[in-house]
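Missing here: one protein chain of the complex. Every other protein chain is in place.
Entry: chain A
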Amino acid sequence: MKKTLTAIALAMAAATPAMAELVVPNLSYRTGPYAPGGIPYADGFNDYFTLLNERDGGIGGEKVANPECETAYNTEKGVECYEATKGSGALVYNPLSTGITYQLIPKVTADGIPLYTPGYGRTSAANGKVFSNVFNYPANYWDGASVAITHLLSENGGDLSGKKIALVYHNSAYGKEPIRTLQELSKKHGFELVEIPVDHPGQEQKSQWLQIRRDKPDYVLMWGWGVMNAVAIQEAANIRYPMENFIGVWWSGSENDVLPVGDGANGYKSLAMHGTGMDYPVYADLKQYVYDAGKASGAGDQVGSVLYSRGMYAALVISEAIRKAQELAGTSAVNAAQVRDGFEALEITQDRMTELGLPNFGQAFASSCEDHGGPGNAMIQQWDAAAKKWNLITDFIAPDDEVLTPLVMEDSAAYAAENNIAERCN
């Protein structure tokens, strides 16, 4: 019996990520009400690292391990996952949750580990002078809100004065993120902003959509996640709200959100910070080295979806930051502090995206000590219910930095004052 237990213990020790040189924990959620969003993201994230391991032998010759820890999109569990995995030599965290991000910011800063939150998390973390260990490029929530308004401006000849825009949002730290920006933009452009919260999980939204039916806003923006998205789109279809005037953030723009609504979702729009689908050369390699080799993450049925693409994109940026860190440190076995430096010095050009097999998939950006947020550009995609696919209907649209930069500075300065943080990069 003792021998058996010893053998099991040895086998388990051998299976732990301690064998790998580069540990990138995957704080995922494959269970709970937000699992339909968490699963494809986690699969895309894992599959990209598997591709690097199988095709290239890892990054700079070092294999990458992605130990998964289940957060169920629960902030307490997310923090537990962080505490449980940081001792394994974790190089970077990407928890796919704004709530978890808020809790981890002081922890990663104290522990010297970078936190990468593309398209989510604390927007003002874009200010690298205050948030040394947090990176949220290529775009954040405030960029998204601004891009949506810029898109509406372009549809209205540059004038939104007198228009009414409703924001339907998840009543959480995440959902409330764009409010401040939209309030500022409403002052600048003269539109009326109506804020309509929806409580977790958002299964019942009749009151909210009756209000929209009564108020008749010209446009509806949505900051939703999970079941809230599909229910909102269904309710919009029920009250015959014109779908082309309904725009969700990128977290409200996956197949999960529109497929359950069927034809009623046709024409619904959402922001997109990257391309989607399988028309990219990288998929040939993924097929050869990952899918056909039986090494796909999860059930392997999420390939090419919006959230799979986003998870893959996050993994790509992280792997490039590690590569940069290796280059800067002159060693392949980098530690978390060196990876943080890699994130700060990272530049991804379109040429590099093409080399990586994802031409025009995401925007080019360069990070710096001051700027951890990137350009913040986003596209608009529209759902075609008959073809069951998203079509990009705009090119990348730039956010209004004239409004956003002061907001980022104000919010980050307040955080710095609260936490006695001295500005860096001077």
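As a convention for this text, a residue touches a chain if its C-beta (ideal position, glycine included) is under 8 Å from a C-beta of that chain, and two chains touch if they have at least 3 such contacts; residues count from 1.
Going forward, contacts and distances are computed from a predicted model.
Colleague: Can you pick, from "NADH-quinone oxidoreductase subunit L", "Branched-chain amino acid ABC transporter permease", "Thiolase family protein" or "Fe-S cluster assembly ATPase SufC", the UniProt name of the chain not shown?
Modeller: "Branched-chain amino acid ABC transporter permease"
Colleague: With the full complex in mind, choose from A:Asn238, A:Thr331, A:Ser368 or A:Asn391 the residue touching the hidden chain.
Modeller: Of the listed residues, the one touching the omitted chain is A:Asn238.
Colleague: Give the residue, chosen from A:Ile59, A:Ala148, A:Leu185 or A:Val198, that touches the chain omitted from the document.
Modeller: Once the missing chain is taken into account, the touching residue is A:Val198.
Colleague: I need the residue numbers on chain A that touch the omitted chain, in ascending order.
Modeller: 30-33, 35-36, 39, 171, 195-199, 201-204, 206-208, 210, 213-214, 226-227, 230-231, 234, 237-240, 256, 259-262, 264, 294, 298-299, 301
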